[in-house]
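One structure is given below, represented as structure tokens, and several questions about it will come after.
Note that one protein chain of the assembly has been removed; the remaining protein chains are unaltered in position.
Order of writing sets the chain letters: A and B. Residues in each chain are counted from 1.
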Amino acid sequence: MLGKLTIDALPFYSGIAMGGALIVVLGVLGVVALVTWLGQWRYLWTEWLTSLDHKKIGIMYVTLALLMLVRGFIDAMMMRTQQAVALNSDGYLPPGHFDQIFTSHATIMVFFVAIPFLVGLFNVVVPQQIGARRVAFPFMNSVCLWMTTAGAALVMISLVIGNFSTAGWNAYPPYSEAQFSPDVGVDYWIWAILLSAVGSMLTGINFLVTIVKRRAPGMRLMMMPLFTWATLCTNILMVFAFPALIVTAALLGLDRYLGMHFFTEGDGGNAMNYVSLFWIWGHPDVYILILPAFGVYSEVVATFSGRRIFGYESLVYSTVAITVLSLVVWLHHFLTMGAGADVNAFFGSAAPLIAIPTAVTIFDWLFTMYRGRVQFTVPMLFTLGFIVTFIIGGMTGALLAVVPVDIHNTTFLVAHFHNLLIPGALFGYFAGYQYWFPKAFGFKLEEKWGRRAFWAWIVGFCLAFIPLSIVGLMGMPQRLNRYYDASWQPYLIVAECGALFILCGIIFLAVQLAASIRNRAALAVSTGDPWDARTLEWATASPPAAYNFAVVPHVHGIDPWWAMKQAGAAANRPARFHDIIMPGNSSAGAALGAMSFVFAFAMVWQIWWLAAVGALGMFAAVLSQTFRDHAEHRIPASEVEAIESRRILAAPLISGVPT
Amino acid sequence: MAAPPRLSKMPTSPHRRQSTIKGYLVGAVLALVLTAIPFGLVATRTLRPIQILVVIGIAGTTQAVVHLRYFLHLDLKPSSQNKLIALCFAAVVLFILFGGTLWIMFNLNYRKM
Partner (left out) sequence: MTDAVVTAGHGDETAAETAERAIDEKTYGFWIYLMSDAIIFALLFATFVVMSHNNADGSDRHTLFRLPHTFAETMLLLASSTTLGCSGAAMAAGQRWRTLIWLGVTFLLGLGFVTMEISEFYRMAAAGAGPWRNGFLSAFFTLVGTHAIHVSAGLVWIVLLGCEVTLRGLNPFVVSRLYRFGLFWHFLVIVWIGIFSVVYLPEIL
């Protein structure tokens, strides 16, 4: 009746597990209680949960990312603490817990923090940057959001019911096979991955088509803003890389559920094929994570140097080169797994080639700043922090590309990839969050706490990961829950301090948000363009109307908003307004997400009747939408005019084609 | 299927319909021939195995192109350009992933022996 689900699935076997479960349960109940007490269910439903507005979907994505960042960070804090104390002792975390934690930490950070964060930025920014009113597939956009949320929910519920995987975020077989991981942990991982992967792949299709098909008239490809270029390349990678992850997780699932032999230890299984398949996705994935950050840095550097970006074409070509190169080098993630010298040599030397377009990119940013009037705003601080630390991360990568060196799978590797992910990707997303927050909400984020957050993060990062590099060079392997070499401990204690600094960084970001909301009247941006920026998204109101642009502008070159301001056209009111057709709301996206959660949960616990209900529910949700051909609503010209006149200053209005 | 629908045009002329059916029939005949050849060779084994494998490969690739041209209407006109670019990029990626996987895995297998 309930498959494998029994009362034993509840976490009463351990105090730590109970603590984790309690936090999740209280958290969910707390949110439900708060919304009920404020009487905001109807508002939440009509304005957010059923919205197909890309801007709102983007905000929800970023919200998901920030919430999951807290959960992922708690995992990190627990690991650092364990490693700081577990010299010649068992520490406080039993090995089973520790293994679940390092697995869930990485899984959450990659799939439910980084990807939602960057997709959220795409959603809020890109349609406005290209002069579009909506994305190509608004309903699919909503589906992707809710499927990703379902995946995150699945990981969270594993804290309460059952347990998560102990097989690492890459779930290598044969350990992840049913023979060695018989419990539901790896199954939770598989289904969370599948939900996230399908959502990401469909997002890739959505933004690819949006950018190719919905640019403003006159905007050629080589006039697109660099964040849009980064988005286009990232989405190409999402479309072509995520199928590999879907295949990888599905084949592992077939082994576990149907007793097949893709990766088993005997009967013709080939575990090495798993590793290859996983990294066929895995390497492009790290570029999926970093390219949007590079896009943010390009925008931020140009705006806060007060200059046009240096070397626009070289930046475009570098981005494209990085995209293409990232598809060809996946073996460097398993250089020590026994391939021949020729194979290793090819992949080992192709991988560092990525340094060339990356260097071009960084030099372009530096040349932009040179002779510019640099303002050290919070986004710019994150950018500068990135430039300094990322180069070090890249160099440690060059060291790791040497196959025979003895630092593979040590904490040196851990420090290397965190170097690229935290100051590289995460700082980029933070910079984007700070930079575009006023666009989304109409008021800036408070500078003082933003600065404090930046310094806490960068000091924390250095304190946490430089010791890990050192101790990795001394031979400490990754994923160790206890150790016996006393010379490692001082470094691990320093790393723990670094984690505490990062904790402060997270707290400061939360304080910044709270303080900014409280002071929003003082921080309001009346012109819609608080940074005197250059690209089209700053031409709309802040926050924008649902349709973004009352009149779609005609674009003549790079930095069209800057050109409009120089020509004095920014202040013009259009001669007349026209009706605008926009997509209506739909509950089918949220319904599909909810049903996908039910389906995945049921599959984890092998409750087949519930899985059938979930699958049918998903099918029904899709069906309800596919034949709905007239799901838009028309905003009459009079209403458009009323909305536009309510904008406080005339400055943000653009003139379109003269009528 | 016919070309992507255009709202403004009402395609009723029998001449247009005829030329579309002709395209499908040509494609069908070509596909039939390109199927019969490899199947026939395997059934009768008139060539050496390695040669038959080469013919299978060529016939299969050619038939795929026939399908793309006659059934999927993928030609060199501007209206097909976006799809053609996507297909070419996908083909390159397929080649890299398929070829790379085989290279890596057979190299590993060889070294395990």
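The criterion applied here is as follows: a contact is a pair of C-beta atoms (placed from the backbone, for glycine too) under 8 Å apart; a residue touches a chain by one contact, two chains touch by 3 or more.
This is a predicted model, so every value here is computed, not measured.
Contact with the chain that does not appear here is found for just one residue of A:Val552, A:Ala570 or A:Ala611, A:Val552. From the options A:Tyr61, A:Phe98, A:Trp169 or A:Phe262, the residue with contact to the unseen chain in the full assembly is A:Phe262.
Here one chain is not drawn; of A:Met201, A:Met380, A:Ala415 or A:Ala594, the residue touching it is A:Met201.
Residues 1-7, 10-12, 14, 16-17, 20-21, 23-25, 27-28, 31-32, 35, 38-39, 42-43, 45, 49, 52-53, 56-57, 59-60, 63-64, 67-68, 71-72, 82-83, 86-87, 89-90, 93-94, 97-98, 101-102, 105-106 are the ones on subunit B that touch the missing chain. What subunit A contributes to its contact with the hidden chain is residues 136-137, 201, 204-206, 208-209, 212-221, 239-240, 242-244, 246-247, 251, 254-255, 258-262, 264, 266-270, 273, 277, 280, 549-552, 554, 578-581, 623, 626-627, 629-630, 632, 637, 656-659.
As a working rule, only the chains that are shown with their structure count from here on.
Averaged C-alpha coordinates put the centre of subunit A at 37 Å from the centre of subunit B.
Against subunit A, the residues of subunit B that register as touching in their complex are 82, 89-90, 93, 96-97, 100-101, 103-105, 107-108, 110-112. Chain contact summary for the complex, subunit A toward subunit B: residues 212, 236, 240, 244, 270, 272-273, 276-277, 280, 327-328, 330-331, 337-340, 342-343.
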